[in-house]
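These notes are about the structure you will find just below.
One protein chain omitted, others in place.
Our next item is subunit A:
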Amino acid sequence: MAQATLTRTVAVRRGRGRRGESLTKVLFVLPAALAMGALFGYPVVKNLVMSLQDYGLRTFFTGEAPFIGLKNYSAMVSDQLFSQAMVNTALFTIGSIAFQFGIGLALALFFRRRFPLGGLLRSLLLLPWLLPLIVSSATWRSILEQDNGILNRTLTGLNLIDQPVPWLNSPSVALIAVIGVNIWIGIPFNVTLLYSGLAEIPEELYEAGQLDGATGWRAFTHITWPNLRAVAGVLLMLGVVYTIKVLDIILGLTGGGPANATQTLATQSYERSFVDFKFGEGAALSNLLIALSFVFAIFYLRSTRRAVDE
């Protein structure tokens, strides 16, 4: 009898203790959950709701934003610039990431060898990343200027070109120029992460590999790359998410021009919202951007999960 009471009280106490413990857990999670809800959840939900509303200039004064179903989305898709903006966004994202990653990897491998002033050079390489984007785009705008820009002057001075290249003035060249500037801005980020990834690879692996005849290119494919894959995966995923929504560089360089040659989904979304004051259509476009980033995030999460399972 006494025994039974004892076990029961213990059980109760334990239960109470467990309940207290779980309450503590909830309390620990709560601030983060609230912050997530307020800072991430609310804007996303608000954006979704907005994309279903006729949310214009008037809304700010009257507070009225009638629901109009999917009209904003059909307006978005039927816009004459939509397909061009999609293609430009794809070209911009793929072009930027391919070269940022490629050049970043080459530079990271280069700086892995120790040489005098290597550390200094590596920190100088961070410069494009440290400059405010508005400053870099304004600077590049003057560098790429057709008549007096330093780039054309240099190229003509070296007799590499006869005619100045219309970097930002020709619809067929402007996108390439804008991608080029974005690559320049993205390289430091890629070098930094890849360099730290390379530093994690134990030196012994290379020594062991050397005994088996794995040097140079073979060392890269059999030792460096497999060990770098996790870092590369994160880097590419972040790269897509960062690049797909790039706005300031394009606005600073070309404003989406000339003749809409550098319009992307992001610049179109900005224009709908803050030039045309059609916030509903702007929200629809930005939801499309969020969805695209989301697809890449899922793709990345699945691939890492598979790696863990293996």
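Worth pointing out:
Criterion: a residue touches a chain if its C-beta (ideal position, glycine included) is under 8 Å from a C-beta of that chain, and two chains touch if they have at least 3 such contacts; residues count from 1.
Assume contacts and distances are computed from a predicted model.
Taking the options "Alkaline phosphatase synthesis transcriptional regulatory protein PhoP", "Spore germination protein", "ABC transporter substrate-binding protein" or "Na(+)/H(+) antiporter subunit C" in turn, only "ABC transporter substrate-binding protein" matches the UniProt protein name of the chain that is not displayed. Checked against the full complex, the one of A:Gly20, A:Pro43, A:Gly102 or A:Gly157 touching the unshown chain is A:Pro43.
Touching the chain that is not shown, out of A:Ile134, A:Ile161, A:Ala208 or A:Ala230: A:Ile134 (per the contact rule at the top). Against the chain not shown here, subunit A presents residues 43, 46, 57-58, 60-63, 80, 134, 137-138, 141, 145-148, 166, 168-171, 247-248, 251-252, 254-261, 270, 273-277.
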